[in-house]
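Excluded from the complex is one protein chain; the other protein chains are retained at their positions.
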Amino acid sequence: MSDVISVIKRQSGLKYASIDNDEMENFSSDEDVPMVDIDGKSNGGKRNEAAAGEIVTPGELITEDPIWMRGHGTYFLENSTYSSAAGTISRVNRLLSVIPLKGRYTPETGDHIVGRITDVGNKRWKVDIGGKQHAVLMLGSVNLPGGILRRKSESDELQMRTFLKEGDVLNAEVQSLFQDGSASLHTRSLKYGKLRDGLLIQVPSSLVVRSKNHTHNLPGNVTVLLGVNGFIWLRKTSKMDVARETPSAGPASDISEGPTGAKSLNPTNSVSITRLEEESSWKIYSDKNDPSITPSIRQNISRYANVIKALAFCEIGLTHERIVIGYEASIAYSNIGELIEREVMESIGDDVINIEKMRGNGATE
Amino acid sequence: MTLSIAEKSYLYDSLTASPSIRPDGRKPHQFRPIEVSTDFLPSSNGSSRIISGDGSECIVSVKAKVIDHTLSDEELIQVDLDIAGERTDSPQVETLMSLLNKVLKSGPGFEHSRLQLTERYSFKIFIDILVISSNCNPASLISFAMFSALNTTTLPKLISSFDDLKVEELPMFDDYDLVNLKLKSPLVFLLAIVGNNLIVDPDANESEVCDNAIIVTWLDGKIRSPIRTLTLNNSYSKGFDPTLLQKGLKLIEENAAAVLTALESS
């Protein structure tokens, strides 16, 4: 096979569902029955109720018990609760909801997300986070140049586009949710803010699991930011990333120096007040990339991007370990461009699962 | 889609590096993988559906009609294009349609005389293209789909005589037998110029930062007209060295045959 293009032949373009006449008759005779359980087990009073964690389809009966409060993905009809989405059942106290298997990202307070500015408005930015609605980032929820102790003034309102403008990518935390489910973000921490030195890729949000840490330094001088919303930023590891990763109690000789060269007065604390002020200069809103991104780092970023896309293609949830395993497995392909071929993506997915199984066994011993 | 300034400059620096580093690691001459399925529309003479790795998708249908070519000298192949979400009179659709009609114009190596049935009658081919989704310029994808569709098009077999100028009779066709048209249509390639580098088949992000781009038509081992430059974005557009144009044409000449074989074998 040539390395110029790969063309996959599909057996048949569209699948025609073959519906037998018998089946058709069955359907029509069942028309009067209000609900047919997918298994067709029972139609009467003793229906199987779906248990928590079970997968249900739209229209499927979840429970006939009226004590449950109906959450998202359910509807109520004649004292029974039915599912309105395809997904798993979740029961929290007395709240019953169906979490869809697929769908747009639903923000939750505390989520670490990556988003893109779509609009600059009155004292706020609109941010595309891949959800149902655009999130809002208030001018008051960002660090302004000049340190956190500074009051925001009218001149800040007028020059909002000099901080963040349309198209800019940033990471942020979901601060709170509005009544309609849209999110309000904040970037009041040094780990949040405008993103540089790399590129963005998008995967389904269901593949990124919420965890304590979403920023990981990877081998090859690359740092990944796994946004819970499925937006993933890959960048060159900055000095700050190195400082963050190093345990704060460890030897602090090389971490006390911030990216600006400022000596931290308190090396045991990863973010000191002095550095915060240094960091909050105009530099945090700069559009200039680090000039020292070497070609090999760029290649690594491309490789990681392809590995993550391959994992997403195989519908494997993304974790720090899996990305590293996938990266190591991908080294076998010296040409990064090969990683976009379907077979290669599948084999990387298999490798990751197998290696994880082996290591997982080792860990339990 | 808008990219941030930092993303654009990262991409631009990567692509202008020597050798260029594409965001998905492809070689400069490497295309994105595509999936092709053919002959699935039961009421068309030929059809194909093509899906690119980035989710771009287009469907091509080929239909034929018998016309009396002595009455008019209209082109025997007519292309109609529909891009989902675009008005039919939008500049993008009209530009692409005009280009595709020119690509399929009769010329050496692609003679419309193949469509002639008898002295008097010809098949007129109607190609309907529907671009379901596209993230970047779909010209190349469409031409691949057209190629696959025309390559698998079957037309009814003529059973009446070829010489019908004197006898007034309509062409007669066999009730069952179909003949494969085997018309090899030209392929269209999109080539982006970034700095001093040339890359084929730019994706949406690469299109955002390239200086300029060339649409090249290729048939049977040779570059042919139409050839066009076009800009895929308006922030990075600028002129380029004339020698790059020659290099680009050569790059296509070298790799087009591989694409052709891949498409034919599918």
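Per-chain residue numbering starts at 1, and chain names A and B are given in the order in which the chains are listed.
The rule is short, and it goes like this: contacts are C-beta pairs under 8 Å (C-beta built on N, C-alpha and C of every residue); 3 or more make two chains touch, one makes a residue touch a chain.
The rule is simple: contacts and distances are computed from a predicted model.
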Name per UniProt, for the chain absent here [options: "DNA repair protein RAD51 homolog 3", "Skp1-related protein", "Peroxisomal membrane protein PEX25" or "Exoribonuclease phosphorolytic domain-containing protein"]: "Exoribonuclease phosphorolytic domain-containing protein"
Candidate in contact with the missing chain, chosen from B:122, B:212 or B:255: B:212
Residue among B:34, B:64, B:83 or B:99 that touches the chain left out of view: B:99
Hidden partner chain, residues of subunit A it touches: 119-120, 161, 165-166
Touch residues of subunit B, complete complex, unshown partner: 91-92, 94-95, 97-99, 101-102, 108, 211-212, 214, 222-231, 234-235, 237-242, 244-246, 249
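Simple rule for what comes next: only the chains that are shown with their structure count from here on.
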Rounded Å distance between subunit A and subunit B, as computed from the means of their C-alpha atoms: 37
Of subunit A, residues touching subunit B in the complex: 1-14, 116-117, 166-169, 194-200, 287-289, 293, 295, 298-299, 302-303, 305-306, 309, 335-337, 339-342
Subunit A partner contacts - residues on subunit B that touch it in the complex: 2-7, 9-11, 13-14, 17, 21-27, 29-40, 47-49, 53, 205, 255, 258-259, 261-263, 265-266
